[in-house]
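Excluded from the complex is one protein chain; the other protein chains are retained at their positions.
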Amino acid sequence: MSVNTEWKPKIVAFCCNWCSYAGADLAGSSRLSYPADVKIIRIPCSCRLNPLFILRAFQRGADGVILCGCHPGDCHYSTGNYYARRRMTLLFSMLSYLGIDSRRTRVEWVSAAEGPKFAATMNDFAKTITELGENVKLGDLRCKEN
Amino acid sequence: MKKLSLNSLNQWLEGIAGERRVIAPIEAADQVNYGVWTPDSKIRLDALRTVKSAKDAFFPQVENMMNFRAEGKNLSVEMIDPKAEDFVILGVKACDARSFDILDRVFLSDPYDPFYAARREHATVVTLACGRPDENCFCVNFGIDPADPKGDATMWIVDDTLYLRANTEKGEALVKDLEDADDAAVKAQQAKTREVAEKLPFARLNLKGFDGDHLMEKFNDPHWAELSRACLGCGTCTFVCPTCQCYDIRDFDTGHGVQRYRCWDSCMYSDFTLMAHGTNRPTQVERFRQRFMHKLIYFPSNNEGMYSCVGCGRCLAKCPQNLNIVKVIKALGGDEA
Amino acid sequence: MQKIGVFVCWCGSNIAATVDVKAVANALRSEPGVVFSTEYQYMCSENGQNLIKDTIRDYKLDGIVICSCSPRMHEATFRKTALAAGLNPYMVEIANIREQVSWIHKDMTEATDKAIVLGRAAIAKVKKNAPLTAGTSPVTKRALVIGGGIAGIQTALDVADAGYEVDIVEKSPTIGGRMAQLDKTFPTLDCAACILTPKMVEANQHENINLLTYSEVESVSGFVGSFKAKIRKKARFVDEVKCTGCGVCTEKCPSRKGLNEFNMGLNTRGAVYIPFAQAVPNKAVIDASNCIHFRTGKCGICEKNCSAGAIKFDQQDEIIERDYGAIVVATGFKPIDASAFDEYAYNQSKDVVTSLEFERLMNAAGPTKGTLLRPSDGEHPHEIVFIQCVGSRCSRDASKGKEYCSKICCMYTAKHAMLVREKYPDTKVHVFYIDVRTPGKNFDEFYRRAVEQYGVDYIKGMVGKVTVEGKKLRVQGSDLISNEQVHIDADMVVLATAIEPDPTARSIGTMLTASMDTNDFFTEAHPKLRPVESPTAGIFLSGVCQGPKDIPETVSQAGAAASKVIGLLSKNELVGNPCVAHANELLCNGCSQCERVCPYGAITYVEKEVRGPEFRGTKRVAVVNEAVCQGCGACTVTCPSTAMDLKGFSNNQIMAEVDAICR
Partner (left out) sequence: MQRELIDRIRALMDEGVATRVLGWKKGEFFYDTEPAILTAEQLDQLVYDSFCGPNLSKYLIQEMPKLEGKIIALIKPCDSYSFNQLCTEHRVDREKVYVIGVGCKGKIDVDKLRARGITGITAIDEDGDTLTVHTLYGDETVNRHEVLLNKCLTCKGKEHRVFDEQIGESEDTSAGADRFDMVKKLEAMTAQERFEFWRGELSKCIRCNACRNVCPACSCVKCVFDNPNTGVQNKAAADDFEENMFHIIRAFHVAGRCTDCGECSRVCPQGIPLHLLNRKFIADIDDLYGEYQAGEEIGQRHPVINYTQEDCEPSVVRERGNQA
């Protein structure tokens, strides 16, 4: 696929309020940069992430979606990320089954102390998505600009 | 009468398709539906029924009507021009051919539907006579002759030969270059088809009493609850039906504006004609009744007795739970012939 | 159309140096719904906040978006600002353009563009916000402690000392629990009874503590601050007020069939008995299953001999209903059943005993009056083998043992070994172990003393088999260090059996909707930060019910649980978090899936009259207890019909953000 030089990936990062969002804050206060293509949405817990939101993001033009939550065992609500882990595993597997590249979806556990990990994760994910190019398989043509 | 060897069908179609789109029954992923023909397509003129009817060619399931564009706080409106390009729809059976007459009465009378009209105007309809009706067919009840369908041109397949007859100027233009033929083979097939059609299990439905005069009686018939009990409320019957013409108009927010489109709707759905106060057909009994009352009572009483059922048998073949219009007709008194 | 105000903060140069704040304010001004947009140097300053307040009033704003630092920093600040100007504090959204933009991007165009997108997302969200009000609920200033062991006693004493009423419910006739059965305690070797019994007495005499012994919790309803418990006070057949604890009845009782629970069944007791001399309350109890009167209607010797007239054969169970603000689980443990360990001949020989049985055999109040004698023939043992990790760290056979380390066995085995060697220097003592784990203050020193000072023979390796050979127990094991098989003909074998949660814990956990792990230990709200709270609000954990621990740890955890209880009971009312789940009754299927994933037991189902355009009638619907819900959202994703939604992070709010970001 030819990558348009103008093209910039759109990446949505859902971050749990207690760990990963704080991890992103720490990355910020540590001045650790990651691409501006990554936009964060704060959710209370990784278990709040409804598959509808992920599909919605792809529909609206996202090229990659990543979920960050507390490490297993560290969930603020004790069990939320365990449920999220199963749900996302199954959902990602289904997307892959439908021929959607599984590298477009990712889950990473990032604690509030892992600012460097947050930045590294986002850099790596953005790099992967840039290499994969535009998401055409799971987008909605109506939502393209023009 | 003209003829063409079935072996040369593709060649003839390529000639037609050079100028315009050809829509024909095409097999894809194990199902036969009307689709745009290309030389690679698997054309299936032999299929008795396509899953969806031929109405899609004139009244597609989804179509855009207008766009609103948003720039900051400003909106601009863009109307979609309902212009169409010429196309040929080929292989339409007698029942579907009749459905166009019914749809015309809806879409070409006031309020006139420019999208539908443009497609009708640009279409050449080439029908195909049935050679092998099945037990679900009951078009003969509506005065349809499966052996001699209408359209701009009519086709018959006898063995390996395709016979064609032009019925209109549009049809003439299509077949004029083909080889002339004797119609004996066609006549023989027609006789056979008509003989089978008369013997079909539902060839003698009694439609007496299905008219505006009996509206309240049919509406209040005690059988509806029983008839509709197994109904899942899915839209299969309405979406495979060649005459169901209800649609919904919806807005889709694209993020940059709004696309206003229409899409088929089904009176079987709980949100059909949903209003602010809720729905006026709260249970499946009312929804189910609506569909058949419309086909058998409301439509004919507004259209000189023309039923909006063509006996194509799709709802019989496709209803997941085996409910259908024949059962309704019989339960409501149509079984007394 | 709502009226939204946008406030872009410079954060001095923190934001303004990288983000063109004017461009951001201008761009966001053209968003539908935005009626005001400006930037200012420090939005969090008093002047900044005044600017926000004035604008809210002047423009009659329905919602505000602050483009500033992380909401984790100043969300609370700006919510207060909004409230001060008469705007619901939950009509505030923050776009984090400092930590997520200015601090990590260098290119101004790129940073400004991103700030605009984040601003748009916040505007899109705030437009879907709804005013929220936190609910309040009252607090009953009384605590219930389930379990009267050292954990329960300590928690109760601490709570009671702070001035709150506490009920201790103990299922056996006396408080004291497992600690009361112990002889000496490690690593100080002080006598368990000497340090425990004063606390038992103190609990009994404390004006704020109400002891409900021989009682069990039957059901619990309600939620944090307002629990309602039904407690069954089992019939003792002895009037507790009249009984003086003189013990005459226990001596006269002709039935001698009841196994003495206190002595681990090593001897018997009368049908009417006082569990042990220092029992609290020191009142007799009749064990109806062994009582001749209850079996035949005759006897009644105790009744005749009771000068206080306390025997009451017609006494009935009593149900007590009380309200509590907090509940502490202190259900403790029991040693696992050693009979599954046939390889150690536990079922074949009386001289193979568990450590707790051994504890009784060493105890002055025990069946042998503190003289160590073999249970089989009453002879003095000259060679004793201790086997560690019986049923602990037993991952190979889950049906027999436990995967976890029981934590206390290494230390009590060292204690036993030491005590034997001290009292009976002629007795040889061997200890088979996998590892010796001594992480605790003075623990390793204690163990080293056992080895070095007392000459206990520690053998690294497991015992394969114990066989009964006449009067001897032949122990076959392996010594992994010398890499050879060891055969010892012992007089006694002591099994350091694993401990497991008390069998009543599971039903109590269910009653309290407090989650438990697969081993039936209660789970804590957070393994590191909230170790004495259950995820279910208002339920606290004390002692071994949460996981294996020794006495000092139990006591410190008991105190911690008490301080949490005191913190809760000191409030007159609880203010909830308004960002809680909420079920749309018309959409609810009644399927109970959400109930299953709720870590707090905040969701219950009720049959309810529901009216809507498409449904009228009674249906099963989910109800969220807002006082208990913590707002994680697990239920919302489990709900296929989206009947369950989360206030403050609703489906539509999050999707609006997604749309705005991907636009």
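Per-chain residue numbering starts at 1, and chain names A, B and C are given in the order in which the chains are listed.
Keep this in mind: a contact is a pair of C-beta atoms (placed from the backbone, for glycine too) under 8 Å apart; a residue touches a chain by one contact, two chains touch by 3 or more.
Everything quoted here is computed from the prediction, not taken from an experiment.
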Visible chains that the absent chain touches, using the contact criterion stated earlier: A, B, C
Sole contact to the chain not displayed, among B:157, B:240 or B:312: B:240
Contact partner of the left-out chain, one of A:10, A:87 or A:117: A:87
Residues in chain A touching the chain absent from view: 51-52, 55-56, 58-59, 72-73, 79, 82-83, 85-103, 105-107, 137-142
Touching residues on chain B - with respect to the absent chain: 28-31, 33, 48, 51-52, 61-62, 132-135, 196, 199-202, 229-230, 232-236, 238-240, 248, 250, 252, 259, 261, 263-266, 269-271, 274, 316-318, 320-324, 326-327, 330
Interface residues of chain C (partner: the chain not displayed): 586-593, 596-597, 605, 614-615, 617-620, 638, 640-642, 651-652, 655
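By definition in this document, only the chains that are shown with their structure count from here on.
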A-B against B-C, pair bridged by the larger set of C-beta contacts: B-C
Interchain centroid distance [CA atoms averaged], chain A/chain C, Å: 35
Cα-centroid distance, chain A relative to chain B, in whole angstrom: 46
CA centroid of chain B to CA centroid of chain C, Å: 67
Residues of chain A whose C-beta touches two or more other chains: 60-61, 143
Touching two or more other chains - residues of chain B: 255-256
Residues of chain C touching chain B in the complex: 30-32, 612-614, 659, 662-663
Contacting residues of chain C [partner chain A, same complex]: 70-73, 96, 98-101, 103-107, 110-111, 113-114, 117-118, 121, 515, 523, 525-528, 535, 579, 597, 599, 630-634, 636-638, 646, 649, 651, 654-655, 657-659, 661-663
Contact footprint of chain C on chain B as seen in their complex: 70, 72-73, 253, 255-256, 270, 277-279, 282
